[in-house]
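Mind looking over this structure? Questions follow.
Missing here is one protein chain; the remaining ones are kept as they sit in the complex.
Letters A and B name the chains as they come in the text, with residue numbers starting at 1 for each one.
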Amino acid sequence: MNLFYTATDHFVLSPAIQLAFWGCAILLLDTWLIPDPRKRRWLVPIFVLPAIVLTAIALGKQHAYLVSEGAREISAFNGALTVDGFALFFNWVFLISTLIVSIVSYRYLEIEGEHHGEYYGLILLANCGMFFLATGTDLVTLFVGLELMALCFYVMVGFLRGERRSNEAALKYLILGAFSSALLVYGFSLFYGMAGATKLSVIVKAMQGRDPWDPVLFLAMATTSVGLLFKISAAPFHMWAPDAYEGAPTTTTAYLSVASKAASIAFLLRIFLGPLDVARPAWEPLLAGVAILTMTVGNFAAITQTNVKRLLAYSSISHAGYMLLGLIAGNDTGLKGIAVYVLVYTFMNLGAFLVVIALRRQNIIGEDVADLAGLAKRHPGYALLMLVFLLSLAGIPPTAGFLGKYYIFLSLVETGHYVLAVIGTLYVAVAIYYYFRIVRSMYLDEAAADTAPLASTVGLRFAVGVSGLLTLCIGIYPEPFLRLAHTSLLK
Amino acid sequence: MQGVPLSWYLILSAILFALGVAGFLFRRSIITVFMSIELMLNAVNLSFVAFSYQFKQVDGHLFTFFVMVVAAAEAAVGLAIILTVFRNRATLNIDEINSLKY
Partner (left out) sequence: MLDTAFFYAFALLVLGGALLTITQRNAVHSAIWLIVSLIGVAGLFLLQKAEFLFAVQIILYVGGIMVLFLFVIMLVNLDEAARERQFRGRWWVALGCLALVAAETAYFVIKGRDAFRFAPRPETPASPLGNTEQLADVLFSTYLLPFELASVLLLVAIVGSVVMAKKRI
């Protein structure tokens, strides 16, 4: 009789157990254990902190084990979960974004009149789903983890139930999300048919020696990649992103744009560098086209936007295009570039959204570019940090964004994709144009009549400060972060 | 030993999937769009079960089982969201749900 749940299984699963446990605990606490609604208001969010600390400890132990044993990976549940540098790297990214988003949500949701404990429960459970996307190496686990994350996000996007924009954003996101999941899982069924198993390692073996243009493999590749490209919002499958980003509560938008995208990228890399690796000649030109289209749509559509959230949505679409370029190059530099890019993007994009969160005050929506006018005079600190984030998003040295783009372009040059490198560089110029519209509004335009103070709490100031500091730090002293990214290489 | 070859099931599943995609892209009523997604998931289930029968193992059955669980969860949340949208807007026509476009 073999054991179904060994000590190794527990060790590998422990971060997810912490997240799921505390997620459920918060849901319970919110309804049962704290009957006084006034106490509940500030007591429930505090319970996110032990959850994150305990998850971090569990992740840290795994990290220490990998380093001390010199092992490449720990495999558990008969190969359904694999903790390697790649999984750990992405899990750290998810956990950091969870921490930042949960400490800034409090005031924002109160202003919106929808501050409920369920929000924090959903954030933690979404992070639990992401854990399985980064760690899972079995199609079933990956699929259920993906849906766990997606369901949490559907609800969080529609969390402002009284507001039309939020309802519609949730509906659009859900319908297109469910559609893309169906496409994805159709591809999975073909993988199962080709390999007779659902473990990625077995599928990779079964794929060896298959012709890249084999019709079944091509169909599986087409459906799977369309599903995955939907999830990372690459053009032409990006149409849900601007609507979902604009309609969702800004805290959710921040989380969605960073953590969900990182998780989807991790998932995409696992599939493309695993079972689909043999079909590289087939998907490389396709992905190159998608990447170019994504950068074009993202950058040009952002130019005309007046809503900051929508502008950042299009900018995040174009960033997905840059990350795809790293996969197309496909050498170690490229994959390391994607990891660096994800890390950098987390801080700079979160930071930019945090400033938008601060602009939402009682009776002021604060989402238009015009709402930022005169910010430099009234709140020089926030304006300066926003400047750092925007410079970084545009990819200007010495900020971190430059580093991310540098490695991606370097990998393209190394592998001889000169055209893609040139196109990518040209679009940086377009990006500078629309990011500087925001900068001009902050520094040159006269302040509008409203002089209400920003809704800044201690948590928000801390989060913006840390994001800004790290955005500069990674740009100026990148060595430790590059080493971290290097451990995340899949091959 | 068996009458119906695997490929017939797969072709059937592909046609059903295509019908689901067509319904998803064409219909304007959100409820019908949702039903089209259910059709697509059923096509997936059909091909999983066909492969499973071919390989004489139950892994495909289990994948189908999980797809059904996910379909149920998605339908529950989706229909709840549809109710909120309807409460605030009183229309379920996709082209009229457009306050997010300018």
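The rule we apply is simple: a contact is a pair of C-beta atoms (placed from the backbone, for glycine too) under 8 Å apart; a residue touches a chain by one contact, two chains touch by 3 or more.
Just so it is clear, the structure is predicted and the values come from calculations on it, not from any experiment.
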item: Contact list for the unshown chain, restricted to visible chains; value: A, B
item: Contact partner of the left-out chain, one of A:Trp22, A:Phe47, A:Tyr106 or A:Phe132; value: A:Phe132
item: Option touching the unshown chain, where A:Ala51, A:Cys152, A:Leu375 or A:Met442 are the choices; value: A:Cys152
item: In chain B, positions touching the absent partner; value: 2-12, 14-16, 18-23, 25-29, 31-32, 34-36, 38-39, 42, 45-46, 49-59, 61-62, 64-66, 68-77, 79-84, 86, 90-95
item: Chain A residues that touch the omitted chain in the full complex; value: 4-5, 13, 20, 23-24, 27, 77-78, 80-81, 116, 118, 121-122, 125, 128, 132, 138, 140-141, 143-145, 147-148, 151-152, 154-155, 158-159, 161, 170, 193-196, 206, 210, 214-216, 219
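What we mean here is this: only the chains that are shown with their structure count from here on.
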item: Length of the line joining the C-alpha centres of chain A and chain B, rounded to whole Å; value: 26
item: Chain A residues within the chain B interface of the complex; value: 139-140, 143-144, 147, 151, 154-155, 158, 161-165, 167-172, 174-175, 178-179, 181-183, 185-186, 188-190, 192-193, 196-198, 242-243, 246-247
item: In the complex, chain B residues that touch chain A; value: 10, 17, 20, 24, 30, 33-34, 37, 40-41, 43-44, 47-48, 51, 54-55, 57, 59-60, 62-63, 66-67, 69-70, 73-74, 77-78, 81-82, 84-85, 88-89, 97-101
